[in-house]
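Moving on to chain A:
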Amino acid sequence: MRRRGLVAWLNPRGRRVGYWAFVLHRLTGLGLVLYLIIHLWVLNMLSQGPERWNDFVELAKSPLFLVLDVILLFGILFHGLNGIRVAFVGMGIGADQHERLFWAVSLIGALLLLLGAWGFFTV
Partner candidate 1 sequence: MAEQKNVQFRVFRYKQGDQAPHYDTFNVPINERTTVLEALQAIRRDQDSTLILRHSCHHASCGTCGMRVNGREVLACVTNVMELDTPVVTVEPLENAPLVADLVVDMGPFYDTFTQAHMPLIRQSEFLPESEVAEGVPYHMRFENCIECGLCVSACPVVSTDPEYLGPAALAAAWRVVEEPRGEDPEQVFAWVDTEHGCWRCHVAMECSEVCPSNVNPGHNIMALRHQLTKRKLSALFG
Partner candidate 2 sequence: MANYHVVIVGGGATGSALAHDLTLRGVRVTLVERGEVTSGTTGRHHGLLHSGARYAVKDQESAKECIEENMILRHIAPGSFELNDGLFVAITEEDLAYYDDFMEGCAVCGIPTRTLTREEALRLEPNLNPEVKLAVQVPDGTMDAMRLPLRFLATAKHNGAVIKPFTEVLSFLMEGKTVTGVHVRDHVTGKEYDIGADIVVNAAGPWSEKIARMAGVDVPVQPSPGVLVAVWGRLNNMVINRLHRSGDGDIIVPQRGLSVIGTSSWVVDDPDKLDVPEEHIQLMYEKGAEMIPLVKHSKMRAAWSAARPLIGSRGATTGRELSRTFKCFDHADEGVEGFVTITGGKATTARGMAETTADVVVKKLGLDAPCRTREVVLLPHTAYYV
């Protein structure tokens, strides 16, 4: 059977916006799950006393970490906003405009991302 499984998702040739939205939605979903695990593990460090927590807070203020925060924000915004798009289209509302909807949520997401990134690096 020529069912190539997950490898087929990565075939780029000729695929359009809806397809990439789907793939990215899956990847951000997995990414967010991974983040959640890491987040819980970090919180767990609270139980190990104030020094461990202070070490972590120092790390969290470093530029590299802030960049990772922006990436995380991208993941949240993409998955959230595209998720709303998928929810509507998936109930048959706006199916004809699904590509335009994607660009619309991308625009909103991009603005919020810039706002958030600015916030991370300045506040």
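Following the convention adopted for this analysis, a contact is a pair of C-beta atoms (placed from the backbone, for glycine too) under 8 Å apart; a residue touches a chain by one contact, two chains touch by 3 or more; residues count from 1.
The set was built so that all candidates are chains of the complex that A comes from, given by their letters.
Bear in mind the structure is a predicted one, so any value in this text is a computation, not a measurement.
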Quiz item: Which candidate among 1 or 2 is in contact with chain A in the complex shown?
Solution: 1
Quiz prompt | Footprint of candidate 1 on chain A - complex, ascending | solution = 1-6, 8-9, 11-16, 18-19, 21-23, 25-26, 86, 89-93, 95-96, 98-99
